[in-house]
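Handing you this structure, nothing more for now.
The other protein chains are all here in position, but one chain of the complex has been omitted.
This part shows chain A:
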Amino acid sequence: MRRVRHCGLLWIVRTLALAGLVTASPALAGWTLVPAGQTVVVGQLKLTPPTAWNAQTGSTARGVAWTHDGFELNLLEVTVTRSGEPLYRERHRRRGVGGVLPPQFALIDLVDLFESGFRAGSGATVFVIEQASPAKLAGLPAVEIRYRFSLSEDALPSRGLVRLAIIGDAVHAINFTAPALHYFDAGQEEARRIMDEARI
């Protein structure tokens, strides 16, 4: 209609090609193994995964990204975000950021901020919160959000589970995402265990 990049066949072909290029990119990243039972420190949190995870090095500005089978199949992110910073890196940096923490915020604000930040960072065109409830993270008051989403590039429905808490002067978040078909259900129990057993 307005931009031929999204008009008709040419857009479809380019989109499929881009998706293929993106999924082929992990070979360019560095990886290390996080053995089962090894404690990892992220911000003020200490995490001890019960199974081994592959950790991508240098991929996130403020945290870690782990996976068992590749990010498209399961992704556990642990991030630390301070006031004035975005929860998720903006996909299109020239256009600004979403989900930036204001100087004063309460736990309840984290629900909206997470949604804005996740939409901006992932490019999700569908994002629905299934439940937002109070929780604990490292013994401190936290918010747990269960959500489902899908990206513009594919028709795959995905689900997520995130727990966010304000620890010190920063928001600490542990976020697990995976395709809704099989992989989320297969991985959410361990993700929840990592969240439950996190400590300061």
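In this section, a contact is a pair of C-beta atoms (placed from the backbone, for glycine too) under 8 Å apart; a residue touches a chain by one contact, two chains touch by 3 or more; residues count from 1.
As a working rule, contacts and distances are computed from a predicted model.
Engineer: Mind telling me which option in "Transketolase", "Sugar ABC transporter ATP-binding protein", "GntR family transcriptional regulator" or "M48 family metalloprotease" is what UniProt lists for the chain we can't see?
Structural biologist: In UniProt, the chain excluded from the picture bears the name "M48 family metalloprotease".
Engineer: Check the options A:Val42, A:Ala55 or A:Ala132 and report the residue that touches the missing chain.
Structural biologist: Final answer for the missing-chain contact: A:Ala132.
Engineer: Decide which residue listed in A:Thr67, A:Thr81 or A:Ser150 touches the omitted chain of the complex.
Structural biologist: A:Ser150
Engineer: Mind pulling the chain A residues that touch the left-out chain?
Structural biologist: 1-12, 90, 94-98, 102, 104, 106-109, 111-112, 115-116, 119-120, 125-127, 129-134, 143, 148, 150, 152, 155, 157
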